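Every protein chain but one is kept in place in this view of the complex.
So, subunit A:
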Amino acid sequence: MNDLIIIVTGSLVAICCGILGCFLILRKMAMVSDAISHAVLPGIVIAFMLGSDLDSIWMLVGAGLVGVFTTFLIEFFHRQGKLQTDASIGVTFTWLFAIGVIMVSYYAGDAHIDQDCVLYGEIAYVPIDPIITDSGSVLGPKALIVLSIVLLVILAVILPFYKEFFLTSFDPAYAAAIGISATIWHYLLMSLVSITTVASFESVGAILVVAFLIVPPATAYLITTRLHHMIGLSCVFGILAAILGYYIAYWIDGSIAGAMATVAGLNFGFVFGWTQIKKARPVTSPPISQD
């Protein structure tokens, strides 16, 4: 039973991340997700200090706001200061993250929050941390429930507005010209990424969530020619990583989240190798003439 809970939790992280990650890499913003995953740290600590439980809805809302703020700062330094995007990302998230680190070290004594739990997470604890209602009945593992809600939110945003996300990712200038503001969708996507990061950090940690956001979509990108295939396939790769990763970790008795991310990386390696071999094969038939 616990196995299943852990695998399902990992798969939920993989699906949430797989969907959003596709848009991130197509917008050439893979590293923005890295920035956000670090920048939410002060938000997490503040929510924690306020005495609210970690699973409170405010935590997700706060994460969304921090994500928007991070995105705004990155854009602001880039636009106003003419700073390169990557430099702008570097300045923004290290600063926010550093504040978070100070806060964590300062409050480490009186709360069960520490660097390790935020940065690396521990998916093995998911089954033993249930949500208990006021009347005392057990609803189920907290991470599992929170991630399910996040997935529903993501689907509720992406499905109805798929074509807007598609167009603003491909050609923001044309989108603006026909009256679809690229900015709104940009910030909406970034809030979803922040929410996902926070919802995942307990199980896989703030660092490995980036692996789930980037690696399966990048793998799918190599072998797909349509966006919806890419999204579907990156979810499949993510789930595969969650399942295989769990059993490998079990077998070597190591970090589960680490094993999952490693499998995702190996997966990328295999697919990349396969596309290279396919490319190198000699042409066997003459080209078909076309006008």
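Definition applied: a contact is a pair of C-beta atoms (placed from the backbone, for glycine too) under 8 Å apart; a residue touches a chain by one contact, two chains touch by 3 or more; residues count from 1.
We take it that contacts and distances are computed from a predicted model.
*Asks:* Please identify the absent chain by the protein name in its UniProt record; candidates are "SAM-dependent methyltransferase", "Electron transfer flavoprotein alpha subunit apoprotein", "Manganese/zinc/iron transport system ATP-binding protein" or "Mannosyltransferase".
*Replies:* "Manganese/zinc/iron transport system ATP-binding protein"
*Asks:* Please identify which residue in A:Trp58, A:Phe76, A:Tyr106 or A:Phe170 touches the non-displayed chain.
*Replies:* A:Phe170
*Asks:* Pick from A:Ile46, A:Leu227 or A:Leu266: which residue touches the chain that isn't shown?
*Replies:* If we include the chain that is not displayed, A:Leu227 is the one touching it.
*Asks:* Taking the full complex into account, what residues of subunit A touch the chain not shown?
*Replies:* Answer for subunit A: residues 26, 28, 160-161, 163-164, 166-167, 169-171, 173-174, 176-180, 221, 224-227, 229-230, 290-291 touch the chain left out.
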